[in-house]
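Reading through the structure tokens given below for one structure.
Showing just some of the chains, left in place.
Chain lettering (A and B) follows the sequence in which the chains are written, and residue indices restart at 1 in each chain.
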Amino acid sequence: MGINIKKYVDELKGKDIAAMFENDFLLTWEKNDDEINAVFTVADALRYLRENNISGRIFDSGLAVSLFRDNSTRTRFSFASAANYLGLTVQDLDEGKSQIAHGETVRETANMISFMADVIGIRDDMFIGKGNTYMREVAKSVQQGYDEGVLAQRPTLVNLQCDIDHPTQSMADMLHIIHHFGGVENLKGKKIAMSWAYSPSYGKPLSVPQGVIGLMTRFGMDVCLAHPKGYELMSETITIAENNARAGEGSFTKTNDMKEAFEEADIVYPKSWAPYEAMEKRTKLYEKDDSQGIKELEKELLKHNKEFVDWTCTEKMMNLTKDGVALYMHCLPADITGVSCEKGEVDAPVFNRYRELLYKEAGFKPYIIAAMMFLSKCKDPADMLKKIVSGGGIPRSL
Amino acid sequence: MGINIKKYVDELKGKDIAAMFENDFLLTWEKNDDEINAVFTVADALRYLRENNISGRIFDSGLAVSLFRDNSTRTRFSFASAANYLGLTVQDLDEGKSQIAHGETVRETANMISFMADVIGIRDDMFIGKGNTYMREVAKSVQQGYDEGVLAQRPTLVNLQCDIDHPTQSMADMLHIIHHFGGVENLKGKKIAMSWAYSPSYGKPLSVPQGVIGLMTRFGMDVCLAHPKGYELMSETITIAENNARAGEGSFTKTNDMKEAFEEADIVYPKSWAPYEAMEKRTKLYEKDDSQGIKELEKELLKHNKEFVDWTCTEKMMNLTKDGVALYMHCLPADITGVSCEKGEVDAPVFNRYRELLYKEAGFKPYIIAAMMFLSKCKDPADMLKKIVSGGGIPRSL
């Protein structure tokens, strides 16, 4: 068998993706449909190449700077994997180790880390109104540095999760859906339930459900958002979902009834998150350094959560879905009843039945991130794919 | 002078090592003699190549994941060196930075870090009954992930020290012995004293002495294990040493007298460790989170240690050895009397006299680890060595 990438090259032909070059990936809804689809195509192509032992190295050297302002295992490893496959070396900007905490401005730090950086990946999801704003400040700073001749190249940003969106997650989720249902052309009219679910923890980011409704509404699917009253998402992301649905000939509906969302669903995504207003309140408490207030809010939120302990993905709930076999999704780690907690987002038998598929869902993330990097660094991505395989390609391992 | 690797290639010929491919290295006694010797051969070959400025890169990209559940300098650097020489990039799974502490299951984490991982190195030596078990869970998890198509490749594990064995240490020690005595054929009948020694610290792992008696008994040597009563090793490792000695035409003896062990010894390895039963007790106290109990046990153990403060490697003790010039060994760092502590495992003059040799002993570890990786990733290791030098090889540095 020879390496054949014609399919991927053809898919990229004529696409309106020129604006991706030397640009950032911050929110999926800032990207046009061609750009979104190009990420899927390149992710599939890179995966195909790596699984056929072809090196995807487009850099001989270079840094991929990572800045994680929240804990992370899978996104950290996905970023490291993507950078490594393309030939970049990860350099962590660890706020503990660095002088950032000592009052350096964002502009200065952004430039100081970027003299030889090709990519910057940032996770900053803890505080409403902060993460995405911070990323834009970094992007603006390095653009200015590049324009002024301070930086020899403009490092491009990848949003590894902010307060608004989690594009590497939602894109990996979407690519999983596309492969599961045999192509994007099969998704029209499919129902996906993005539902809140109970968790005994508090303060989980809103960016996963927001990212899901902001992206999945673009493929003609019927996206149903379900949550108890009080667990509203940021209103701007609701508007985006509504607009997307209208443009994409699908639908976007909201309900406060988990069952209604699950009924006849082809896909279910039950996951806990914190109420937007509580997160705004928390941000303000942190700004005032009001630890007493934070503790009280936490207690209040956990108590509030408990009122909805029956919002959980049981076999009974699964039976409501289309033929009882909807695709169960989660960004992991899930709070599994009787396993990681007494009562959680999902019952163990459901989770276990879908474990293999959940791991495969997660497995798309390194390639999604690599594709985002690839498309922002290659002027002609189709041509670069051809270059990579020219002469049979270079083996990744001897 | 040209590069000539015929010697190493010939040594690998006809060896029963097929089972090493895509397999883990967890305990030396799970490996047959050919496999053990192949590690030595490949370690020597890689060292020869590197010292002749030939690149040993068999990977264009790829991750070597490291998970250190205990502090480490030399093993961390050895692992990093080995990975780097073969072309892999180390990505630490730092439990502080990651979500592991938040209840992720081993199976899930093992898969999440492995989408692009070729090797996983784990140090988990703190608790009796835990470390090796954990490694096997990880190995089983990635095997399952590979079988189910979640992982494109099966990352192979290297045990960087567990509760039972410390194979990268004992193998480096053994290769040092082989070179020091001019070949494995000269070891028959040589006496090695693996002796407990006093240290003012507590809770040192048992895996070094266990690894030493489990491995050194395979080469026809007379292995003598010495320790005060109460400092017994895990009984299963004693059985292994006994069986090995019987099969290998050497001997394995035990004594509670350090002098007896040192008498006429060709090699001495005086080193502190904690009593097995105390370590078991400690594990249970940690499980119960009984910090008071842990403190009391610590006090008790230090007091117990003090009864054997004369178990130390003095010049007088060294004089008991064969012609007074036995090879002194240690895994480092040693507790040196008057240097790193008031009373320790070894007197400063003895240690200083052997310093150069001790450093050389440590210098085998990066190559042992590289060889373990090499043999688990190359289907035909002899052929791969030939590939590496084909056309004169690629220079490691210009």
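By our rule, contacts are C-beta pairs under 8 Å (C-beta built on N, C-alpha and C of every residue); 3 or more make two chains touch, one makes a residue touch a chain.
Bear in mind that the values here come from a model prediction, so they are computed numbers and not experimental data.
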Exercise. Since every chain here shares one sequence and 2 of them are in place, how many copies does the full complex have in this file?
Worked result: 3
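FYI, only the chains that are shown with their structure count from here on.
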Seminar exercise, completed: Here the gap between chain A and chain B, centre to centre from mean Cα coordinates and rounded to Å, is 41
Exercise. Can you name the residues of chain B that touch chain A in the complex?
Worked result: 58-63, 65, 89, 91, 93, 97-100, 102-105, 108-109, 111-113, 115-118, 145, 148-152, 377-378, 384, 387-388
Exercise. Touching chain B in the complex: which residues of chain A?
Worked result: 47, 50-51, 55-57, 68, 71-74, 76-78, 80-81, 84-85, 87, 89-90, 332-333, 339-341, 356, 359-360, 362-363, 365-366, 394-398
